[in-house]
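Working notes, structure below.
Removed: one protein chain of the complex. Kept in place: all other protein chains.
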Amino acid sequence: MTALFDILLLLAIAVAIPGVINRTRARLAGRKGIRFTQHLSNAALLLKKGAVYSPTTGPLFRAAPAFYLGSALVALLFIPVGELPAPLSFPGDAICFAYTLALGRFFLILAALDTGSSFEGMGASREALYGALVEPALMLTLATLAMIFGYTSFEAVFAAARTFDVQLTIVLLLTAYLLVKLLFVESGRIPVDDPRTHLELTMIHEVMCLDYCGVDLAMIQTAGWLKSAALATLAANTVAAVCSFHWWVAAPLAVLLAGVPVGVVESTQARNKLSRNTTFLLTIAAMAAIVLFMGYLVQQNIEIQ
Amino acid sequence: MILSLTILYVLTLIYLSITERFRNYASIIALQGWILLAVALLRLHALNWAELGFILAETLLFKGIIVPKILFAVIRRTKINRVRTSGSSQAHSLLLSLAALAASASVSYYVADPSVNMVFFGVALYSLLSGLILIVLRSRIFSHMVGFLVIENGVFLFSTAIGVEMPLLINTAILLDILISVLMLGMFLTKIDHEIHVDDADALTNVKD
Amino acid sequence: MIIYFLLSLAGAALALAARSKRFIALAGLFFFAVQFGLAGLLLGGGRTGETSALFFRFDESGLLFYCLLCVVGAFVFVHSKAYLKENPLKEYRLYFCLLMLLQTAIAGVYFSDNIAVTWIFLEATTLCAAGIIYHRRTAQTLEATWKYIFVCSTGIAMAYLGILLLCSVAEGGSLSYGALAERLRTGNPLYLKIAFLLILSGYSCKMEIFPLYTIGVDANFAAPSPASALISTGLVNAGFLAIFRVYRLMAETDIFGWVRSVLLIVGLLSLAIGALFLRRTNNYKRFLSYSTVENMGIVAIGLGIGGIGVWAALFHAVCHTLVKSSLFLQMAVVRQVYDGYRINRLGDYLSINKVGAVGLLLGTVVVLAFPPSPLFLSELMVFRGIFAAGKWWLALVMLLLLCIVVYSICARIIKLCYQPNQDELHPSRADRALSWSALALLIAAMVLGLWQPAPFRELITVIATL
Partner (left out) sequence: MFLFTLLALALASAAIFLAPQRAKTGLTCGIIATGCLAAAAKAVGVLFNPRANTRLWQSDGVLFGPESGSMDALSALFVLLIAFGGIAAGLYACGYLKHYLDRKSSAHVSLHCLSLTVLVFSMMGVVCADGGYTFLFFWELMTIASFLLILFDAERKEVVRAALSYLVMMHIGFLFLVAGFVTLWQQTGSADFQSLALYYGDRAPLPLFLLFLLGFGMKAGLFPMHVWLPEAHPAAPSHVSAVMSGVMIKTGIYGILRVAAPLGGEALYAAGLILLCAGIVTGLWGVILAAAQNDVKRLLAYSSIENIGVILIGTGIAALGKSSGNDAVALCGLCGALLHTLNHSFFKSLLFFGAGNILSETHTTSIDRLGGLAKSMPLTALLFLCAAAAISALPPLNGFVSEWLIYVGMFDNVAGGQQVVASAFGILGLALIGGIVVLAFTKLYGMVFLGSPRSHAVAEAAEADNLRIAAMALPLAGILAVGLFPQGAVALVSRAAAPLMNLSERSTAALAAELFPESLRMISLTAWLLIGVIALLYLLKSRLLKNRTVTEGPTWGCGFTSPNIRMQYTGESYSEGLQSIADTLTKETGEGSAVPPQEIFPSAHAFNIGHKDRIDTLFAAWWVELLHRINIHVMRFRTGKINHYVLFALAFLVLVFLLSLLNLI
């Protein structure tokens, strides 16, 4: 029952985040902005359409969106919101979470390559590279959480997560920060990728689904929302672990943590040069390593002056 | 007496290292044969006909007469009568030969074992080394053969020196072996001269990889 | 023994007097009847250890190598008949006569119990072998023959000096190995050293190890391949046995350590020479004989290690006999096919002569001491000895050299078997039977590698006990 509620909550978060992002952007730009649920109606519109497939593509291209969305959905099942239990939870589910996301990425990349278009190949290669570089950062962050709380499953971690120790708080906040950064990358946002650019040469995630339309496109977009929701919730839980730890804190926090920074960054910053992205990602990984080490030191009660 | 003979023998060896004329080679070999005969006769303890006959056969007949004859015959047939000077200069060979002499002398002194006659051992070693040196330095096939004969003589000298009484059968067998080998050497020497007309070991280098 | 010699000589004489090739075959039949008769007598009668005709003794080592000699000799004989089909009768019968004489002389070396007699028979082998080498009557063979006789005689003379030294140290008396061993114990070490050195470098021309390995290679190159099969196995074993007997003499004395280290040097140098020259030579027969040099180097190293190394050395020599003769006989077939041995021209043998090519490949595997090769066992034993003796540097050098050997031999044989053929070459058909018979020797070696019958092991152990 609570698990079902947890899922619904996550879905709500997933739906809410893009709205918040749009709102923030609009506010900062001084506009009134589009409807909060505009993206939903877009998706609904897409769902009504038919489909056009390139003759180059094969069955894999048609099946890929299902894989992408399906993996995102399953990955969502590992995520607890606050103290609510996750539907799927067992020691080591963190790893399962990461690799399930990888499954989706794998198939999306292959689908892009299936079109035989040079631009989509370009996007695919970037996506693959960035995915490869994100992996260690994600794993290290999860390892940090595991180390601090002494468990290897999300639910156990966040169930045990109660701390008012200052140093640990710092570490946790840093972890959350890392998670947010990972969210930027995973959901293809500025500064790594610009979802609203119109030059295919510089796209990453968007260019991969150039040949998708209608239902497929809708599925892919939804999958994107779910992924960011998952990561956002993780970040929110981490932050919530510091202060009071309840779902009614964590859920809105997740929406804000994902939405506001993305909005702010997208309306204030410019996109990275593509060649700088690798550096950016490696920096995240390095930070993750450092945070883990800090956490280790804190654990050993070694004073950091 | 014996000592003087051996010294003479050594002198022949030294001379062998500096001379260049084939006739000298041949005559030196003959001379060595005679010296060996003398030494053998002198060391002959009891008058034992069989042994006497053997010694006569080996030294007089074989070393003293047959071998020089073969050599002279070869010289006459091949019409070469001096080593190529490009082989190596006399000074070198002389120096080497003297070094060999010194080495063998020092070794034999160093050993100083009652069971073996020092002088003869030294001489034998020296003749072995000088024979090898001759083979290594000279580049005429003929001189190679002479070197081989020198070694043989040295060995024989040693064998007479240390009175190892080998059974007559073995002695004769050894004699036969050496004889046949020398004969075959001569035979092939002439063959080579007939068929590929080289008298020079440098020309005999087709068989390699 | 005397009877044996007389009968063998009679066989040789028959061959020489033969009027037709068929008659020679009969003579060969008679000859090998004699050989195998003796072998059977010795194996069956259990007369091992008894002295015959004053200077000969049927000891285990002689017996072992003699049996090998008989087998290899028979194969060589059969192959020679096929190999020399076209030759005129004169050369033909001379060749076979010399072949028989050579085999008899080798047998004499094996069984002689007297150091001087050993020497005599070794010299005799030189003379017989020379005739065989000169068989083709070309300039090259003439040159090879000249070198062979000359260097062998020189070496033998050196060895004779060494023997005389031994005798003098032994202060006269009988020259049978047993008696010598008794009296050498108290000999002057320096003399013994010099004597051993001279004998080793003298006999090295027969055993085809450093320093006088070169003429062996030349001889194998010049002689007809079946004959080279005999020269580089039977004759090599003769040299090995001669050295081994002296080695046993030395084992009693207190310079044994020195002797062993000298043997180590010799073996290592031979191995190095074999390994390095294997890569450069471009004639398959020289190639095989360099591999003989390399294997004999391993044998010498085994002797140098001592202990289990001696066992390994003997085993190695025995199995090498089978393997190498088989390879040389295969090469004879190759010669029939291509009418030449130039490495960089031959190729595609696998599709021309299946059996022969498989035989060659297996032979390569076996001679490189990969299982199921007997050499695998012996080389492992040598390595065990080396590591046990803590000579890591030696193991390292050997490892490097063996790798080179593996590389070069494989490269060459693979080229012969697989690489496409030169087009101006017109391979003729090969005789399957010959390839099969050569393969038989190899298979015997493999069986020996997988399973050594207990009496065989016993025999080698008896020989190896110094």
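Note that the chains are named A, B and C in the order they appear, and that numbering of residues resets to 1 at the start of each chain.
Convention: a contact is a pair of C-beta atoms (placed from the backbone, for glycine too) under 8 Å apart; a residue touches a chain by one contact, two chains touch by 3 or more.
Because the structure is a prediction, the values reported are computed rather than measured.
Participant: Using the touch definition from the header, name the shown chains in contact with the chain that isn't displayed.
Facilitator: Contacts of the omitted chain with visible chains: A, B, C.
Participant: Among A:A94, A:L174, A:L234 or A:A250, single out the residue that touches the unshown chain.
Facilitator: A:A94
Participant: Thinking of the whole complex, not just what is shown, which of A:A63, A:A159 or A:V260 touches the missing chain?
Facilitator: A:A63
Participant: Could you tell which one of C:L268, C:L377 or C:L394 touches the chain left off the display?
Facilitator: Among C:L268, C:L377 or C:L394, only C:L377 touches the chain that is not shown.
Participant: What subunit C residues would touch the chain not displayed?
Facilitator: Within subunit C, the residues that touch the unshown chain are 147, 150-151, 154-155, 158, 193, 197, 201, 204, 210-212, 214-215, 258, 261-262, 265-266, 276-277, 279-280, 350-351, 354-355, 357-358, 361, 365, 370-372, 376-377, 380-381, 383-384, 387-388, 395, 399-400, 402-404, 406-407, 410-411, 414-415, 417-420, 447, 450-452, 457.
Participant: Could you please point out the subunit B residues that touch the chain left off the display?
Facilitator: Subunit B touches the chain not shown through residues 129, 132-133, 135-139, 144, 201-202, 204-209.
Participant: Just the residue numbers, please: which parts of subunit A touch the chain that's not shown?
Facilitator: 47, 49-58, 60, 63, 65-67, 69-71, 73-74, 77, 88-96, 98-100, 102-103, 105-106, 109-110, 113-122, 124-126, 128-129, 131-136, 138-140, 142-143, 146-147, 149-152, 200, 210-211, 214-216, 219, 275, 278, 282, 285, 289, 292-293, 296, 299
Keep this in mind: only the chains that are shown with their structure count from here on.
Participant: Chains as vertices, touching pairs as edges: which of line, ring, star, complete or other describes this one?
Facilitator: other
Participant: Measuring between mean CA coordinates, which chain is farthest from subunit C?
Facilitator: A
Participant: What is the distance in Å between the mean C-alpha positions of subunit A and subunit C?
Facilitator: 78
Participant: Roughly how far is subunit A from subunit B, going centre to centre by Cα mean, in whole Å?
Facilitator: 99
Participant: From the C-alpha centre of subunit B to that of subunit C, how far is it in Å?
Facilitator: From the centre of subunit B to the centre of subunit C is 31 Å.
Participant: Please give the residue numbers of subunit B that touch subunit C in the complex, ascending.
Facilitator: Touch list, subunit B to subunit C: 107, 110-111, 113, 115-116, 121, 124-125, 128, 131-132, 135, 141, 144-145, 147-148, 151-152, 154-155, 158-159, 162-166, 170, 173-174, 177-178, 180-181, 184-185, 188-189, 191-192, 195-196, 204, 206-207, 209.
Participant: Across the complex, what residues on subunit C touch subunit B?
Facilitator: 55, 114, 116-117, 119-120, 123-124, 126-127, 130, 139-140, 142-147, 149-150, 153-154, 157-158, 160-161, 164-165, 167-169, 171-172, 175, 187-188, 190-191, 194, 218, 221-222, 277, 280-283, 286
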